[in-house]
Each structure stands twice: as structure tokens, then as C-alpha cells.
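Can you read through this structure? Questions will come right after.
Here is subunit A:
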Amino acid sequence: MTLDARLTVQRGGLTVAVELAVADGEVLAVLGPNGAGKSTVLRVLAGLLRPDAGRVVVDGDQLWDAAGVHVPAHRRSLGMVFQDHLLFPHLSATENVAFGLRARGMPRARARAAAAGWLDRVGLGDLGERRPGQLSGGQAQRAALARALVGDPRVLLLDEPLSSLDARTRLTVRAELHRHLAEYRGSAVLVTHDPVDAMALAGRVLVVEDGRIVQAGTPAEVARRPRTDYVARLVGLVLLPGTGSGTSVALEGGGTVAVAEEVTGPVFAVIRPESVALYLERPAGSPRNVWPLRLVSATPHGSVVRCDLAGEVPLTADVTATSFAELGLAPGAAVWASVKASEVAVHTR
Partner candidate 1 sequence: MRRLLAAGLAVLVLAGCGTAGGTTAPSTATADGGPTGTVTVFAAASLTDVFTDLGAALEDQQPGLRVQFSFAGSSALAAQLAQGAPADVFASADQAQMAVVTGAGLTEGEPAVFARNELEIAVPAGNPGGVTGLADFADPDLTLAVCAPSVPCGAAAGAVFAAAGITARPDTEEEDVRAALTKVQLGEVDAALVYATDVRAAGDAVEGIPFPESARKLNEYPICTLAAAPNPAGAQAFVDLVRSAAGQRALADAGFRTP
Partner candidate 2 sequence: MRRPGDGGVPAPLLVPAVLAVAFLVLPLVGLVVRAPWSDLGSRLVEPAVGQALRLSLVAATLATLLSLVLGVPLAWVLARSRMPGRSVLRALVTVPLVLPPVVGGVALFLVLGRQGIVGSWLYETTGYALPFTTAAVVVAETFVAMPFLVISVEGALRAADARFEDAAATLGADRWTTFRRVTLPLVAPGIAAGAVLSWARALGEFGATITFAGNFPGTTQTMPLAVYLALQSDPEAAIVLSLVLLAVSLATLLLLRDRWLGRAVTT
């Protein structure tokens, strides 16, 4: 019970050739820079673009694309969320959400009732009569999510769903999106260039560069063992789930992280690898975040070395090649890691 795709598309000078499989209830993030071909992959899955070669199969036997086969977008059981929501400007929020049900032949009254129900679920129960122009960016993106999910599609495609939102709205919409994705039973593919989105929302990540998959795995695996410089720069972040209380976050895996601002409730503590400092002895003074860890592996990339650290609080650290040499570390060695509280970002989850 999966979405399986193996496809090749020529787009201008770029050849996009990827292979992916998404199980029911799973969220796959396709992560990569602009122009890497991510959206092309999504358009093929949606049926908006016909692949030059390859196949797209749902549930093992429904052929969406294959040699001589092309099911057009409107005959695929899918929902799609676009970067700039693309709500139809001439229709109200309710009419937008009901659009797909109406197009598939549901009577108006039932379609509107179902649309109203979904608008309620995304917290827009009162705004059904508004036109998209009268909704804020976050509200519009929520309505767009409701529009994509109302038909209970087999496949959900999300194309940069958060990137047009401002930073504050993004946090709240991301948290809601996380909740809806957790409830969604089909296969979801999320295209994004933002590693935080990928890590926070997806169970697995494909990193795409120049039309090719350069790395695949869970977010943590990809972050810890980047296979290319690009991946390392892109996905060094460590996301630590926990519960905020005051200026500290009690991590789900044990231990606490001190943060600069007061936080409450379920959050991610996000630590960038370059803000982690390593010492052979416990550092002097009284930094609040100090943990004794063990070096698992060290991967040089560029002028720095990425260190994968295990222990109570698993971390990833980037240290300069010179420092790494001075420390004289080998895999398995014990090491002290410290992070300033002000360097820890906190995202609601």
C-alpha cells in the first residue's frame, strides 16, 4: 500500500531522474535547492506533467504513469497544496474547499457541508464566506490544506506549503500541518527547500540536487552523515523534541536544554552544528548547556569536520579542521559539548 514512482523528465537543460516510495501514513520530504527539480517531481506525481520515462504506481496495481499510460491529473485521487495557496480568487473559502467535491459530482449542499466541516477542522469555521483576498496568508494556506484534504485523497502533495508565510505565521501553520499530516492516512510528499520543514514534518527525506537524489534517509541520519557538502550545509540542524517550561526544555529522550526565551508546551529545540563547541575537559565557567558525549563518526566537508555525537543529548557539531586535529579525536572518544542558551532556537511542534 504505497505510492511508488520511478521517473525521468527532461526540463530545459536539466534531467530529473528520481525514484521514490511512500507508504500509507508516511510523509516523505523532497529537499533541495531551487531549480533542483523538486517541483518537477511533484508535477509528475500530480499528473500535470507527463514523464519522459518511468512509472507512477499507487497501491501496487493502479498505474498512473507508465509506458503508454497517463492518467490525467483530474482522474487521480490526490490533493495538492501549492506554495502561494492558489485559492480561486472569485470563490469564497467554502466554495474553494467544496470545489473538488463538486467537480467530482457531489451535490452542492453535501459538498458545502463537507467543506464547512473541514474549514472547522483547520480553524476557519467562521470565515467560510470570505474571499481569499480577505484572508491572511496563514488562513489562506489553512484553507488550501482543507481544500486538498476534503476529498480524502490517496496521495497528498505539498509544494513548498510554508515558504510564502512570514516567520511567525510559519511556526503556527507548520505545527498545524504536522498535526493534520499525523492524522492523514494516505501517502504524503512534501517538497521544500527548508530543512526545518523537512525535519519537522517528514519521516523520511530525499535530498535532490541537479535532478538526482544525492541522499535518502530519516532526517536524523541525513543530518548526522551528510554525503555531500551541499547536504551538510543544508541539513546540519538537530531537532530535539521536548516540553518547554520556563527557560528550559525537558527533552523526550532525557536531559534538558536551556533556552534564552520562556517557552511552554511541546516544542523542538533546534541546534545548528556550528554553534556546538567541543572540549576534551569539562569547560570552565558555567555554560548552562554542557553534555558529556561520545564521538560516533567524523566526516570532513569543506573546511570543517562534521562530528556525529551520541549520548543523553545526541548532537551534530561542525568544528574547523584545525580544531579537530588539535582535539585529536577518534571515533569512540569521550568529549564535552557546550551550546550557549542564546544559540538554541525553539519551534512549536
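A quick word on the picks: all candidates are chains of the complex that A comes from, given by their letters.
By definition in this document, a contact is a pair of C-beta atoms (placed from the backbone, for glycine too) under 8 Å apart; a residue touches a chain by one contact, two chains touch by 3 or more; residues count from 1.
What you see is a predicted model; the values in this text were computed from it and never measured.
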Subunit A in this complex touches just one of 1 or 2, namely candidate 2
The answer for subunit A against candidate 2 in the complex is residues 43, 46-48, 72-76, 78-80, 82, 86, 88-91, 99-100, 103-104, 131, 133, 147-148, 151, 157
